[in-house]
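Supplied in structure tokens, the structure appears directly below.
Omission of a single protein chain aside, the complex is shown with its protein chains in their original locations.
Showing chain A:
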């Protein structure tokens, strides 16, 4: 119902914009100019579709963190990519999604300093051309040496 959303926005002085024809009007604007969006709230199915669309826009599920929040502060944070059994145990998996999910967890716990450090190190490492990410999207795998990435991140943290 739009009423709780509207009353929440008036309390917090947050701009609330309802896409009455959501999700169709939302998706083509999302594809053309995703920067116009900030926080999106929606029911289950639309969320499933739109969250994967947004993940595709930023580089895929290999770099997308997520969390499931419940009542009384109960929360589970997880990466949403596949299990990739063909590269399991080979030091090839991209740790970004799970690491950023862990950063979300730290923020949820109020440990913002630690979260900021790890997030900055992670972003710097991705930007770092020495650690090459060979990526294919959508159910495909990121190939990267986890060990070398971890070492680079560790150095960035310290």
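Keep in mind that, in the parts below, a contact is a pair of C-beta atoms (placed from the backbone, for glycine too) under 8 Å apart; a residue touches a chain by one contact, two chains touch by 3 or more; residues count from 1.
Rule of thumb we're sticking to: contacts and distances are computed from a predicted model.
This figure omits one chain of the complex; the name its UniProt record holds, of "Large ribosomal subunit protein bL20m", "Isocitrate dehydrogenase [NAD] subunit, mitochondrial", "Major facilitator superfamily (MFS) profile domain-containing protein" or "Arginine-specific demethylase JMJ22", is "Isocitrate dehydrogenase [NAD] subunit, mitochondrial".
In the full complex, chain A contacts the hidden chain through residues 20-21, 23-25, 27-32, 45, 48-53, 55-57, 60-61, 137-139.
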